[in-house]
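I'd like to ask some things about the structure below.
Only one protein chain is missing from this complex, and each of the others stays in its spot.
To keep things simple, chains are lettered A, B and C as they appear, and every chain counts its residues starting from 1.
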């Protein structure tokens, strides 16, 4: 499975609601964007209080933690999984003391010129305590702040130095700020709750979760500043082409989010629909691998007229601490997560839809299980083009040697997986799947064409 | 939501596999049958070792616990949620020292004459340490054991004293036993893994999870004995009508299980199908409330020809420790668990399918959310008849005063929920939904007609 | 180190104080009597609520647990360490439902005819769920209760069946009861707090901890009943010789407790004092191995005129989860727990006092450390006679093959330990060490003479 790099949330409540609990709810709605760690920083009387730890939102925060985080405005973060011992040190938000007091920041995205910028800073004496791009941006902003009277100007200037994808929420003693990189590669939107509360979130589902009204997406390059006087916008960096990461629609975002005008669920249905045109096959039933293939399968079924069904069940209790029954029986894992509905697929020609193929081992297992259950034909349909290139902008794609599509033709892949047929989504038709999107998109992981320069080395 | 009372598992491996890990996997597959507590007892060289605690299977058991549970045969249990401080004391399996050494037992079901039997035992000096029916059956079996030379005979005799539903796994120093009550109200099946390993489980999905082959269901009243010499059956108590709890198909069991010959998923699709006949309505889309309404919605859509879709998203990270954002905003809970796909339902007439209505508050919220998102009509279809009677056999139905259907007509309910129409599944057609079942069923919670006498008081 | 088997506590507050918190404090003061597990059962409106778990009192109970244990009277228990997975199931108090409702019991001591009594009960159908003598006494009391109208009469009758040591606290729906075995082998005393609150505790230090006034010790064989009408006493079983376990004074009890009239600290000082007479030696300094040898060393120093000093420091942070640095360096453990004051012992002839020698390995290490630090002579004085016999009444003495004194002469032991001289306390002078005690004592672990018959097998 591919990993998203994080989700961010910000809230400013002029009337003094309980911002930590709202942030908790918002982060919880975006848990799918990061399960390793999470954190909330609140601003109470111009001082910033922070709590963050490894674990899911519901594991890290309880009443005791939230009660200590009273305040008027807050930012929060969920972080993707990783395996480091020192994980909590890389958790976000980061809070620093810089020349003008405290600063808190949380980031979704990846800075492609980070290495060069870090080296430059170190050569003037800087020390880094994490491996995050957030810390780098903190340093840059601190230095810009020396030249200007306002935190938001320092943010605007900092943006000119970094390249790559970023949706940021930033908190100074008096302001909540947010910005999106000039290509708008990662989503970020604005909501409102009552008259006096503004909300910033990576995805609109986080607004829904606290019943905030969706106002609009943050524009590429735009800086949002929220304080006692309300919300204002700085558009000095708004000149690039808007190129949202297409994989937000394909996999990352939650179905119920609407990103840059386009419903994620409808985009996924469109992927299935077009796939049914480009890779049709006669069959008795279409189903999606739960949960990632469900939406596209609905679209495929509707467009093809082949009945939609449920071919597999997922065990909802799979958690982070699941133990393999025995070392010798690795194969069982798939079975413990997914199981086939035997009486439903028996004697049928089935179309199985999933969102992607990475290594191909899971697929092969599923096909085998379907055949054991008596499916007469198994047709695999993938609702994305094959991954063939790295992503430098926040998607954690495995190395080429591990990517099945980099090492085999589609025909070879089909054979290895054991399917009767296999088809990927045609990269040239991606545009049609997001008809309501107000922007272009980056499909670099499929094409190798990126909006920003690739990092050296 | 209604609660099931437990799932049981047993395994006997003549070749010395790692039975605790197999039991772990089997219980994990049946986690939906009980989330409060779980336990595993293994038999190693005729001694029984036990570990049990509150929590999900993946929370209670880790390598450390499983490594201490080496053995040749084992039984396991998952238990439904409850709110007692002393929960762990009621967890199962129970292990006792009785006249012939150790005995372990785990139970799914409810004994309807328990109060009378307990009183009788206490009046001859017995003391009880739990509130479980399991302990009662332990006492009865211990007393029967005094009159006979074999544990299994004591089990057969004990069964003659108790009334109600029970699927049991029992472990003596030398044998693994299992039995099902004479009406077979709770499911129980037998599987085989390789040549020498027998498996017993409440549901066939647990067999699948360890890739065991399904052999057959345990017959109503049958006692299974597994030891060094293999598996044998005692049918002295096999005379009753087989009446499986219909709610196993409607809600309790996992979609991928096959119980008494009938696929659970197909039964649910049939519920939707027949409902589309008995309560048809013109609409643009059918969807199921995730996850409980999905299967019936697929059946409804297929039979009616109305497109199947996804109208709502469920947050998969809802866990046991979820905190309400604020006391004042109880309403938000629904939103945090379920969210509407706005662009998908907007301007549409939708049919929303769910498995049951208990208090009606959740339903009302969902209808409101759909209308806010722009649905033009909302038709509610319930894939079960209305609950109107208590269950004495293992289903935790709320009291009548809390059951909406006990206090309002369907028309009133529809109005309260705010739907354009509301229909329940017709109780008289339940039989048609399980065409492959080899047995009759109990629908006492809908009709008040029970296979066993109701308990006094 | 030898292990004590448990401490008990009971409290009845007619005015409705917070009995769980008082019990918490009392158990905390007796933590030295049992570190494995602890529990509190309270009686609220004739129902008994229980919480118990593995761990120290401060680990098991927090505000959350205590807040759920509101009530008018309570009993509590601390339990000695053991290594079983299923520890919590053997924790106390035990709570049962017997013929007359609920019954809770907690026990300090050991029943020497338990095996025979258990067998008899099992042969009439009883099942046991723990390995505790408490459960056995519950069964016996339940059966006696059938023949009598009062719980306390059942307790009195039960006492006639069991042999061995026991200090019990018992709670029925309406009464708090306590009793001590007819030889009074384990301590138990009564205190009062204000006008209306009675307290029962294994040791008087528990009364001090809640500032309760010490009233008197419970008499051997006496049953105490406390209810709405106050405290009364039943002396039907008060006929035996009072023989307190001498090891309560030597090691088990806390220095500040006064048991059966005798200060524990003064008894220990007397042990040192007499030892200085029976095993005098010229030296520059006397010190005690912390903490067990301190009191006797003070007595030795005072009587001999040799200066008292501190020869070693103990690391107070040694806890239950301490990790050995490496497998290869087992020796380091001693050093991590105890360290020598080098500049203090250098060039000196030292007398090191400890309470007992079990295996002798720790002693040998300490002597080596003293010599390395430059002590010119090391004289070991043990403030108890050598262990040579098992204890059947609640002290967990290792097997004979592990007891150094069973396998070597004192001279050989001295050589093995590497000391310049070694002397034990003379068994015939034990009586002199407890001049204020109102009773005789059991010294069976030193002499093999026991107040009750030894168990068969």
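Methods note: a residue touches a chain if its C-beta (ideal position, glycine included) is under 8 Å from a C-beta of that chain, and two chains touch if they have at least 3 such contacts.
The shown structure was predicted, so the numbers you read here are calculated from the model rather than taken from an experiment.
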List the shown chains that the missing chain touches in the full complex. A, C
Of the residues C:254, C:273, C:348 or C:381, which one touches the chain left out of the display? C:254
Out of A:95, A:294 or A:403, only one touches the absent chain, namely A:95
From the list C:298, C:366 or C:413, pick the residue that touches the absent chain. C:298
For the chain not shown, which residue from C:144, C:208, C:420 or C:443 touches it across the whole complex? C:208
Hidden partner sits against chain C at residues 18, 21-22, 24-25, 28-29, 31-32, 56-59, 61-63, 66, 205, 208-211, 254-256, 258, 263, 265-266, 291, 294-295, 298, 301-302, 307-310, 312-313, 315-317, 319, 321-323, 325-326, 331-332, 335-336, 339-344, 436
Touch list for chain A against the chain that is not drawn: 49-51, 65, 68, 85-86, 88-89, 94-99, 103, 118, 122-129, 135, 138-139, 142-143, 146
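Here is the rule we use: only the chains that are shown with their structure count from here on.
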Quick one: report the Å distance separating chain B from chain C, using the average Cα coordinate of each chain. 47
Please tell me the distance, in whole Å, between the geometric centres of chain A and chain B computed from their C-alpha atoms. 36
Junction residues of chain C, two or more chains touched: none
